[in-house]
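Quick one: the structure is below, and I'll ask about it shortly.
What you see is the complex with one protein chain gone and the rest in place.
First chain written, first letter: the chains are A and B, and each begins at residue 1.
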Amino acid sequence: MKKYFFKRLFYTIVTLLIVSVILFVLTHCTGADPAKLVLGIQATPEAVEDLREKMGLNDSLIVQYFRWLGDILHGDLGTSYMKNKTVTELLGESFMPTFNIAIYAEIISMCIGIPLGVLAAKYKGKSASVAISSVALLGMSIPGFLLALFMMMAFCVKLQWFPVAGYTPAMEGFLEHIRSMTLPAIALGFPQAALITRTTNNAMLEVMNTEYIKTAKAKGASEGAILFKHALRNALIPIITVCLQSFAVFFGGAVIIEQIFNIPGIGTLVFSSISSRDYYVIQGAVLVIALIYVVANILMDILYGIVDPRIRITGKSK
Amino acid sequence: MENLLKVKELKTSFQTLRGEVTAVDGVSFEVKKGEILGIVGESGCGKSVTSQSIMRLYNEKELVKYEGEVLLEGNNLLKLSEKEMRSVRGNDIAMIFQDALSSLNPVFTIGNQIVEAIRLHEKISKKEAKKRAVELLRLTGIPIPEKRVDAYPHELSGGMRQRAMIALALSCQPKLLIADEPTTALDVTIQAQIMDLIVELNQKMGMGIMLITHDLGVVAHTCQRVIVMYLGQIVEEGMVDEIFKNPSHPYTKGLIKSVPTTNTDVSRKLYTIKGVVPLLSEAGEGCRFCNRCEMATEKCRTSKPHLYSMKNEGHRVRCFLYEKGGDCHEAK
Partner (left out) sequence: MKRRELTKKFIAVALTAAMALGFTACGGNSSTGNQKDTSGTSGTTKEEVHIAYNAEPESFDPVKGTAVATRSITRNVFEGLLELDGEYEVQCQLCSSYEVSEDGKIWTFKLREGVPFHNGDTMTADDVVASLNYWADFNSTSEYFADGTRFEKIDDKTVSVTFSEPKFLFKYFLAGQTGFAAIMPEECIPADGETSISEYIGTGPYKWVEYKPTQYVELELFEDYVGPDFECNGGDAGNRICTIPKVYYDFVTDATTRLSGTTTGQYDIATNISYDNIAQVEADKTLQIYQDWQFSVFIFMNQKLGVFQDENLRKAVRLAVDVDELTASGFPDKNYCKITGSFDSDIFPTWYVKDAEAYVNQKNTEEAKKLVEASSYDGSELKLITTDAYPELKAMTMVLQQQLKEIGINCKVESYDWATTVSMLWNFDPEGNSNYDIYIMSYPYVSSPVSSAILTNQYSIAYADLSNIAEPLEKMQSTADENEMLGYWKEVQTTLYEKEMLIKLLDEACATISTDKVQNLDNFGGPVLWGVTVTE
C-alpha cells in the first residue's frame, strides 16, 4: 500500500511540474505586456520600463520560471499585479464559491443522472426510455450559459424565485446561500447530468446482458435488487469515472456561469487575470485547477478499487 | 418414481428483428424425482432455451412468449405470477451455468452471494446464513471454506468457482437442479471431479437433475435418461443404455459416430454430419433434419414426423423410418 501511495505521489508531482512548465510558457508567450496594462494607456515608456524591472519581466523565461517555482516551494505563489494581493489570498477567497457550486452541481447531476440512466436501461425500447434519452440529448446539446440565461429570465426576472446574481456564503445564512447557488448549480449540473444519464444507461445495458444477472434472477432476486444491487454496482466504474471527471470540469469550467451569476469564484478570477495578463494569478489558479483534476483521478482509482475487487491494489494473494 | 417436473408441449418464441422465432417448438419430457436427465444437442438446438424457459428467465414483457405447460409437482409454472415465480427460483428449482467466472457477480464475495440466495427464501440472520454458506462450500468439496467464503470469484480457480456455484444453487435445497453445461469451461480432470460431485449430490440429496450438455461421454457416465434435441425439437429420447446401444434417429447416430474413440482409424478424416445447422427461421415444411439426413425421402421433405415409440420402454424417435414402431432398420 505504501509503495502505491508513493508511486502515486511521485506521478502527481511529475504531472504538476509538466503542467507548470506548459502553463508558464503559454502565459508568458502571449506577447502582451502586463506592465503596460497595469499602468494604463497613458503610461510613459520610462514608467513602463521601471515597472518591468520591478516585476522581473526583463529576465529570461528560464530564470523567471525557476524563480516562480522556487517561490512556490516556499509557499509563495506570487502577487497579483492588478489587485495588490497575494495569489494565495485571492485563491483562498475564490476557492469556496467555486467549490460550493461544483459540489451542488455534482449532487444535482448525480441525483438526476444515475436514477434516470438506470430507468432508461430498465425500460429500454419503451417510451419512457425514449423520453429520457431525448431529454438527455437536449441537455447535452444546450450550452450551459444558454441554459443559465434562460433560467435567469424565467426564474429570476419573471417569477422572482431566485436572486439574479450574487453569492451568499454558507456562513451568512444557509437558505440564502442555497438560493444563490441553485441556478448556477443547475446550469452547470444539467448538461453533465445528461452525460451521466447516458453513461449510466450504456453501462447498465452492458451489465444487464451479463451471465451473472441471469444467475441473480435464477436465484429469485427481485427486479429492484437486480437493478440496483447486482447491476448498478458493476456498472459503477464508468459512472464513477464520468462523475469525478464532471466535478473537475465543474471546477475548471465554471467561468461563464460565474460571470453570468456574478459568483466570485476561481472561474471569475482566471477570466479576469487572463484579460489583464496577471501572470502569477493565472499560473496559480490554473495550477490549483490542475491539482483538482489530479486529486479527482486519484479518488477515481481509489473508488474503482472499492467498487470492483478485481482492481484492488492490495488484493488477497491467489 | 413420480414426476418431479413434467413439461408438456412447451413452445418458446422470441420477438426478433426478423420477426417471431420459435426456439423451442413443442417439447415434452419429464424428470422423475432423484433422476438425472441428460439433454443433448448442438449449439442452437434449444436446450438452454428449454431450461431457461422452465425458470422463466427471459424478459416476458417484450421478448418472449411461452406456450404449453411446465408442471413442477403438479403446479404449472407458466401460469404463476412473477412474485410467485420468484419464490420458485433458487428455492424449488436452481440452476448452474457454464462459465462460473461470468456467472458469479464479480464485485461480491461468494459468501455474500450465497447468503443472499439463502435469505431471499428464508428468514434467518446474516450470521446464520453465513454459517450455512460455509457448510455448503464444505459440502461441495472446497477446502478451508471458512476462508474461501470471503473470497471474490476471480480469486478462485476454475474448479473452485464451479463448486461455489453449485453450493450457491444448493443453498435452499432445491428439488430440481438444472445444470447447463456445467463442465464445458473446465479442463478434463476438473470436469470429472465436478461431475462426480454432481452425481454424489444427486444421490445424497435425492435432487432431480437436468443435465444439459453437448458431451455424450458425460451423458453416458452420469445420466439415467437422455433427450436428444435438434432445432427446437426432441428427436430422440430414452434410457441412456438403450440410446447408446441402439441409436435410432439419423442425427443421434451421426452424433455418436462423430465422437472419436480409441478404436477410430486415425488415418482417416473424422466423421462429421454433413451440412450445418440451419437457422430456425429457415426450417422448412418437412422434417427439420432432412437436408442433412443421408436417409431422407420425399415424405421427409414434405411432412413433419412425430415422436414414434420403439420396442424398448420409453424409447421414442422422431423419424418416419420408425413410424410403424419396432426395431431399427438400417435401410442402408
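Operating definition for what follows: contacts are C-beta pairs under 8 Å (C-beta built on N, C-alpha and C of every residue); 3 or more make two chains touch, one makes a residue touch a chain.
Being a predicted model, the structure only gives us computed values, none of them experimental.
Novice: Which of the chains on display does the removed chain touch in the whole complex?
Specialist: Taken over the complete structure, the missing chain's partners among displayed chains are A.
Novice: Would you indicate which residue among A:72, A:164, A:205 or A:311 is in contact with the undisplayed chain?
Specialist: That would be A:164, which touches the missing chain.
Novice: With the missing chain put back, one of A:64, A:182, A:245 or A:259 would touch it. Which one?
Specialist: A:259
Novice: By the contact criterion defined above, which parts of chain A meet the unshown chain? Give residue numbers in ascending order.
Specialist: 30-33, 36-37, 40-49, 82-85, 90, 93-94, 126-127, 130-131, 133-135, 137-138, 149-154, 156-158, 160, 163-167, 259-262, 264, 268-269, 272, 275-277
Definition applied: only the chains that are shown with their structure count from here on.
Novice: Using the average of all C-alpha atoms in each chain as its centre, how far is it in Å between chain A and chain B?
Specialist: About 53 Å separates the centre of chain A from that of chain B.
Novice: Which residues of chain A touch chain B in their complex?
Specialist: Per the stated touch rule, the residues are 125, 210-212, 214-222, 230, 233-234, 307-310, 315-316, 318.
Novice: Flag every residue of chain B that touches chain A in the complex, lowest number first.
Specialist: It comes out as residues 52, 55, 57, 62, 86-91, 94-95, 97, 99, 102-108, 116-117, 120-121, 151-152, 154-155, 165, 168.
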